[in-house]
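Written below as structure tokens is the structure these notes are about.
Missing here: one protein chain of the complex. Every other protein chain is in place.
Chain naming follows the written order as A and B, and within any one chain the residues start at number 1.
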Amino acid sequence: MIANYGYIGLFLIAVILFTLLMVTIPIALRFLRIVPDNPNPVKNSIFECGMETIGKTWVQFNFHYYFYVLIFLALDVLVIFLYPWAVSLRQLGISGLITILILITIIFVGYIYAWRKKVLEWK
Amino acid sequence: MLNNLGLEHYLVLSAILFAIGLYGTLAKRNAIIILMCIELMLNAVNITLVAFSRYVTPELLTGQIFAIFVIIVAAAEIAMGVAIILAIYRGIESIDATKINLMKW
Partner (left out) sequence: MNLALFIPELTLAVFALLVILLDLFTEQKRLLVQVSVSGLVISAGVTLAMWGESFPAIFNNMLAVDNFALFFKLLLLGVAFLVILASISYTQKFARFQGEYYALVLLSTLGMMLMAATTDLIAIYIALELTSLSLYALVGFLKDSKSTESSLKYLLLGAIASVVLLYGMALIFGFTGQTQLGEIARVIQAMSPQTILSFPALTLGLVMLITGFGFKIAAVPFQMWVPDVYEGAPTPITAYLSVASKAAGFALILRVFFSAFGLPEWLSLNWGIIFAFLAVIGMTLGNIAAIPQTNIKRMLGYSSIAQAGYLLVGMAAMGFSPVVDILGRSSIIFFLTSYALTNMGAFIAIIAISNKLDSDLIDDYTGIGKRAPLVALALTLCLVSLIGMPPAAGFMAKFYIFSAAVRSNLLWLVIIAVINSVISAYYYLRVVNVMWLGKAASEEKISSPGTLRLGLVLSCLGVLLLGIIPGFAMLLAEFAARIFVF
């Protein structure tokens, strides 16, 4: 029982050693004067891809995203049912097809509702 | 290597997750976090269902189908919950569950 966890322990030790090694290498290189040490503002800035952030990150998101999430969620849920059906398409036959069509009709009514309530337009 | 990982391990894991979720629903003040804790509890139950399905009835898929339905209902429940929380936020500009106290006893 305990022996099985031995592997996990080994992995843990390996991970810690590897991380320490990766942190030590640049420090050691700078200490040995192999890497030049001349800082400037761009180098010292926080490393981030894309645009620089404007303002705080704790902003409120526009209310409209909620509707988009809902519309996405409907499809998401539909897919959960579609996959098992698609896998056993042949066994389920025509009755399975009809059931899925009923499901799609219900979701479709939801989409018509969203469309008529002008959720799809960005105001 | 983890061959003797048995049913009990999954059940204990799911019981711990369920307890964490239950603690969160009772102790947290932010309504969104309460919803997240409910989601955690649902997923704990899903672990139980799938584990039972795998170990008790390996030849059937009942438990796993059950879990799929639970996932779907959970999605609907959360959508409804967030909608109601947004409606509350419009009224009192806060989603602190301790401030939602117009009615008592």
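Criterion: a residue touches a chain if its C-beta (ideal position, glycine included) is under 8 Å from a C-beta of that chain, and two chains touch if they have at least 3 such contacts.
The structure displayed is predicted, hence computed values, not measured ones.
Residues 11, 18, 21-22, 25, 31, 34-35, 38, 41-42, 44-45, 48-49, 51-52, 56-57, 60, 62-63, 65-66, 69-70, 73, 76-77, 80-81, 83-85, 87-88, 91-92, 97, 100, 102-103, 105 of chain B touch the missing chain (whole complex, contact as defined above). Residues of chain A that touch the chain left out of the display are 95, 105-106, 109, 112-113, 116-117.
Note that only the chains that are shown with their structure count from here on.
Of all the residues in chain A, the ones that touch chain B in their complex are 1, 4, 7, 63, 66, 69-70, 73, 76-77, 80-81, 84. Remark: chain B residues 1-4, 68, 71-72, 75-76, 79, 82-83, 86 touch chain A in the complex.
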